[in-house]
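To start, the structure itself, in structure tokens.
Heads up, one of the protein chains got dropped from this complex, but the rest are sitting where they should.
Let's look at chain A:
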Amino acid sequence: MRARAVSLATLASLSVLAVGWQVGAQANASMQALSAPQAAPATIPAPSAGPATPTPTASAPAVSGPATVSAGSTAPAVAPAPAAPAPVAPAPAAPAPAARPTGTFTGSTVQTRFGPVQVSVTIANGTITEVTALQLTNDGGRSVAISAQAAPILRSEVLSAQSAKVSNVSGATYTSKGYTTSLQAALDTAGF
């Protein structure tokens, strides 16, 4: 390589690296800003640590509102209402409150190789309305970053699928597995 090529290559490489560093620093700052409000709700439910403690928030208005919606959506064509949920629920009358649980349920803590994962799920009258990560893989900066990235994806997948059976987020296999396992435990306690 000629001296001119060496100096130009060095200059170009250093500037490329500097730009990369700058972008990375900015992205990290914004990521920390994003993850801060996420961390806040995670600490709030923690004191009510009892598993499957239904929080009596907004249970009364929730019953009337989403109930009609869900009834309409599950059986739009079938006229007799008691007949339609029969295949879903084994008994028509008794499991009705269990089939439409309401409240916030905390899942078990799942140990993964990158740290513990625990989620809580908020169910309003049989509909999963919110999933909050109480603990996410946090051993090592890389895991935190992976989790911070995977958690919103998993949350939206769970909300649209309305179950814990969602596909793993690529690149966050462990977080995904811990997340869905803990979520399933929470759903089981809720009788969802």
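The rule is simple: a contact is a pair of C-beta atoms (placed from the backbone, for glycine too) under 8 Å apart; a residue touches a chain by one contact, two chains touch by 3 or more; residues count from 1.
As a working rule, contacts and distances are computed from a predicted model.
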Looking only at "Ferredoxin reductase family protein", "Hydroxymyristoyl-ACP dehydratase", "Lipoprotein" or "GMC family oxidoreductase", the name UniProt gives the absent chain is "Ferredoxin reductase family protein"
Check the options A:Thr109, A:Gln149 or A:Gln162 and report the residue that touches the missing chain.
A:Gln149
Have a look at A:Leu134, A:Val158 or A:Ala172 and name the one touching the chain we're not showing.
A:Ala172
Could I get the residues of chain A that touch the absent chain, sorted low to high?
1-5, 8-10, 12-14, 16-17, 19-21, 23-25, 27-28, 31, 113-114, 139-146, 149, 170-173
